[in-house]
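Chains shown are a subset, placed as in the full complex.
A, B, C and D label the chains in the order they appear, each numbered from 1.
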């Protein structure tokens, strides 16, 4: 059973180097677990979409919820899907600095990433627009 | 929570200079408050669409309803939205003099702007057609 | 409130000159009343679509129903609309002699204009196809 | 082809005696023409629903539009129907004085009969509620 899960969290003690290490490990793990998705990191806030088997996505989300690198982990969206929308990346990373600020404003009250105020449907739409308009980086993939 | 609000009003003691000042102040305020939208001003009648957070849009509308520059303020449309349609302007201004009169006639009984006779759905459709066909001025933006 | 009304009638004592006079007067009146539409006249039968404010369209239809130029006036369609479909003509006139007879056959039992056998939905469809395929004349407009 | 037509008008020189005569003649005519319906008369305003064959309903409406007893005749609703909703009366008459004022308020801005402000859909709904809650008089039927 395929599912899609989106969550938000606040980074806890993450710097650029640590983020790169996390992303690298995540890509290795995800490729093995059949998980795909995209991560956004901006101003200390994570928003990530995960797609894959139900057991694998639940297990990965549970590890994230327990990780010291994440605080205030909140589920934004979770649904059974018949096909993936983000199948192209074992874990892509959206570069918000290259993003037209109007994209964030289109779905948010302010032109900053604040997933804690996003509904699930808007979160999916925002990820789809990020994939179309932002540069998705996959270093080392 | 994002909302869209459209209202109509009659100008009270507004000349071109005062309108410019209002627009300039409005753009500054709106950019700070995350509000976007478009204003139409024609023959002493305002029609404006506002998009943004529910609290901010309500507060702005309440100020307009109390302002001495507006009389007969009437709500035309108000809805919760998952994405903005007029995200491109902190406050655009439609120049009706460049408008094909047929556009007004398409939604109205006469070829003049009379929002007091417009339903909410037609008001949204008219704003969208204005954005596509009229020149939206953003002096100083 | 915008409405669309379609009626059929039989001409009573109308020749080409009289028809031209009627059309000319109709365009002047309609432009003032905010009424738009298209007239078809063929073999002594009128079929006309009127769009505009509810009061104005009702008043115009009532005058037509009393006019000595029209007999057997029958309503084919009447509906509240949020936007006009025939906004481009204060009163266009379809020239059936330039029409592919197949267009009439597509909506009718025979390849002649007989609106007395047309349902309302087919009448709207026929007018839309006339606008697309026939030459709409607007002498003096 | 069956149709339903609803119109509003202002009475012109109608007193109780004349109204009774109109109703009596109307029932005789309608029974012969296969027309059924309900009339509301209140404070000098008529609102009437007519159901029957398209030609017969059009002809009757055209006579009403020309009658000296009616002014400001406005079409509220007109639709092709596959079955009648008001088949029980050759012409019923709703007695508004026995009506709960809340019924008018439910569909109108004020608790008085003002069909000139009613949309077509609300006019049908009001007639159906009148039939259920008001006493429909059919003197002489």
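Keep in mind that, in the parts below, a residue touches a chain if its C-beta (ideal position, glycine included) is under 8 Å from a C-beta of that chain, and two chains touch if they have at least 3 such contacts.
Worth saying up front: this structure is predicted, and the values here are computed from it rather than measured.
Student: Taking the 4 displayed chains as a starting point, can you state how many identical chains form the whole complex?
Tutor: Full complex: 10 copies of the single sequence.
Note that in this section only the chains that are shown with their structure count from here on.
Student: Once the contact rule is applied, which chains count as partners of both subunit B and subunit D?
Tutor: Touches both subunit B and subunit D: C.
Student: In terms of touching chains, how many steps apart are subunit A and subunit D, taking the shortest path?
Tutor: Tracing touching chains, the least step count from subunit A to subunit D comes to 3.
Student: I'd like the angle of the rotation relating subunit A and subunit C after CA superposition, in degrees, nearest 5.
Tutor: 145
Student: Given the contact rule stated at the top, which pair of chains has the most C-beta pairs in contact?
Tutor: Looking at every pair of chains, the most contacts join C-D.
Student: Counting in whole Å, what is the centre-to-centre distance of subunit B and subunit C, each centre being its mean C-alpha position?
Tutor: Whole-Å distance between the two chain centres: 36.
Student: Counting only Cα atoms for the centres, state how far subunit C is from subunit D in Å.
Tutor: Chain centroid spacing, subunit C to subunit D, equals 28 Å.
Student: Residues of subunit A that contact two or more other chains, please.
Tutor: none
Student: By the document's touch definition, which label belongs to this structure's chain graph: line, ring, star, complete, or other?
Tutor: Shape of the chain contacts: a line, open at both ends.
Student: Identify every two-chain combination in which the chains touch.
Tutor: A-B, B-C, C-D
Student: Which stretch or stretches of subunit A touch subunit B in the complex?
Tutor: Going through subunit A, the ones touching subunit B are 102, 105-111, 117, 119, 121-122, 125.
Student: Which stretch or stretches of subunit D touch subunit C in the complex?
Tutor: 1, 3, 5, 54-55, 57-58, 61-62, 65-66, 73-75, 77-80, 119-120
Student: For a test of understanding, state which residues of subunit C touch subunit B in their complex under the given definition.
Tutor: Of all residues in subunit C, those touching subunit B are 1-2, 34, 36, 52-53, 56, 82-84, 87-88.
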